[in-house]
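For this depiction, one protein chain was excluded, whereas all remaining protein chains were kept in their positions.
To keep things simple, chains are lettered A and B as they appear, and every chain counts its residues starting from 1.
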Amino acid sequence: MSADYSIETESLGRVYRLRENKKKKGQPHELVALSGINLQVQRGELFGLLGPNGAGKTTLIKILTTLLAPSSGWAKVAGYDVHRETVKVRPLINMVSGGESSGYGLLTVRENLWMFSQFYGMQSAEAYKYIDELLATFGLTDRANTKSADLSTGLRQKMNIIRGFMTGPEVLFLDEPTLGLDVGASRDVRGFVRRWINEDPRRTLLLTTHTMVEADELCDRVAIINRGKVLACDTPAALKHELQQEAIFNLDVSAQNRLEAAHFETLPGVHKVQLTPFDGHSQLQFILAEEAVLSAVVNTLTERDVTILNLTKREPTLEDVFVTLVGRSMAEEEKAGSNGNGH
Amino acid sequence: MNLRSFRTAAWLGWKIESNWTDPFLFAVYSIIKPLAGAAILVVMYSVITKGDFAAPLFPYIYLGNAFYMYVGAVMTGVSWAIIDDREHYRTLKYMYVAPIRIPLYLIGRAVARFLTGSFSVLITIVFGALFLHVPIEAAQVDWLLFSVSLLMGVVLLALMGLTLAGVTLLLARHSDYLGDAVAGGLYLFSGAVFPLDVLPAWLRPIGYAMPITYWLELLRRSLVGSVAQAFPTLANLSNGQLLAILGGMIALAAVVAVITFRWCDHQARERGYIDRTTNY
Partner (left out) sequence: METAIRKNTGWRLFIQTILGRAYPRVVGMSREKSWLFFDIFLPMLSVSAYVFVYRAIGAPEEYIGFVVVGGAMTAFWMNILWSMSSQLYWEKETGNLALYIMSPTNLMAVLLGSLAFKVQYALGSFWQLLLVFFLAMTALYGMGMMTASLFLLLSREAWHIANLAQEPIYLVAGFYFPIKSFNFWVAAAASIIPLTLGLDAMRQLVFPSGPALGFLNVRVEIFILSGLAVLFITAARILLRKMERLAIREGRLTESRR
């Protein structure tokens, strides 16, 4: 058995069979949600899956939490095969999906949580103690006896997050935990996640996100995933380090003249350019081979009579990593890859 | 651990079942609904027979109908939890991730329906005994046979419910009242409200193959011994033989339930149905 991996997958793939559409013959009847996923997450790691919507993150979580059978390859969680040894895996894990309001609306927050603690075999008194602690941590104490139907979506999601941590899982899966939460609540959740993982080296946490900051600030390691494939996997620092030699600039320019990204793409040394029009000005983001290329960019702008309003050199982000890997930003990829599976 | 999750599931089922803002309405509901159902048969019977409630056929129909209420209640109770958790509460996936035995959880969820069902059955029978001359006398009742039969029936219905729950896992459609629909369909073949002899000969084998037929016969015999004797269909079988047949069929139902549920469960995970919602 492979050392101390909490999560391990090899050549993991998942294909969804689609219903045949009689009107559109020739359309594919299969949707490849995941293919050839090889991951090794170590015990004690906070591991992030970063990718746009529809990249296959949720499908991967569903397989790892025993809800979905893989089409190919295998996956182990806490040392057990998630498909064949579900009974051994389930006591050791828990899962929370963000952005949905699940739960029994007719039960109070405390009742909802207590109920799940019972399904994990916890003693009631102990469970209540822990539940109350977590309710306090997440600022839900005064809502403990409110029926969960009367909670806002955000609070309901917090309740769900507590449900995930409450059962003391060895491996916890959080699928977009901060989706739909406001800035403050997201920060609280991120803070708690980090503390939880630091508290006990035996814990492992896998979270999916499409927020760069979340992946960057929170995770020990990040796998960038797109269209069902892992494109890169390393610490955020290492991923960004790849871009360290390159120079990244943000330019705000006046928008009197029509600008197109294509004007710059042909310049030697321009790795990637992105143009975002705003009201009254446009923003250009460049990833350049080296700083010296900037002069060519500035020349092009001058030739076109464009005024530079602002120019900043910035540190590379994971978004830049994604852009270099995929060729476009995550938002663009979401728009383009409308083969989104919603799973 | 298993007991704890079963108890908790039963608690949840009860919370959902009794989720009425007005308990009075809940009581009215559990009384009016079954009585109105029985009244349809009573009116039909009295119109045609000019109110001959003394004939053995009347208690036959009345008791068969009363106990048949368990069929819908338990079968729906077990299978409905799948739809309820998946579509309404969106918690089915969390139940699946939890280290519980799903069949046990589902049966736990049905306990509440069983209890309210028992109340309905009781009310109906008491009403029949008091006002419609259904000849039940406490001293004449074979309580042991009654308890054993009732218990076996509950086990049987839970197993049938589990089979249905498996099928429900794979059904895309919002089949809200699957349990009741199936119970309604089987009503015809269970000798519940008419002796199997009345069925056309080619349909009778289905009736003989139905465990509910023997269960209802046992209940009638235990409560009103004389009534059962008036109908030749199963009269040549002793109580012991009926119990043996029912026991064998329960064993068979258990095998079917386990195989069906496992297969459907496996299929549901293959196809990714555990957490899908239909929203038609």
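One rule holds in what follows: a residue touches a chain if its C-beta (ideal position, glycine included) is under 8 Å from a C-beta of that chain, and two chains touch if they have at least 3 such contacts.
Every value quoted in this text rests on a predicted model; they were computed, and no experiment measured them.
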Residue in contact with the excluded chain [from B:54, B:198 or B:235]
B:198
Among listed residues B:57, B:136 or B:156, the absent chain is touched only by B:57
Taking the full complex into account, find the residue in B:3, B:47 or B:201 that is in contact with the omitted chain.
B:47
Which positions on chain B touch the chain that was left off?
16, 19-22, 25, 28-29, 32-34, 36-37, 39-41, 43-49, 57, 61, 88-89, 171-173, 175-176, 178, 181-182, 184-189, 192-195, 198-199, 280
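Throughout what follows, only the chains that are shown with their structure count from here on.
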Distance between chain centroids, defined by C-alpha means - chain A, chain B (Å)
47
In the complex with chain B, residue positions of chain A that touch it:
16-17, 62, 65-69, 87, 90-91, 93-95, 97, 100-107, 111, 115-116, 118-121, 163, 343
In the complex, go through chain B and note every residue touching chain A.
1, 4-5, 7-8, 11-12, 15-16, 19, 89-91, 93-100, 105, 266, 269-272, 274-275
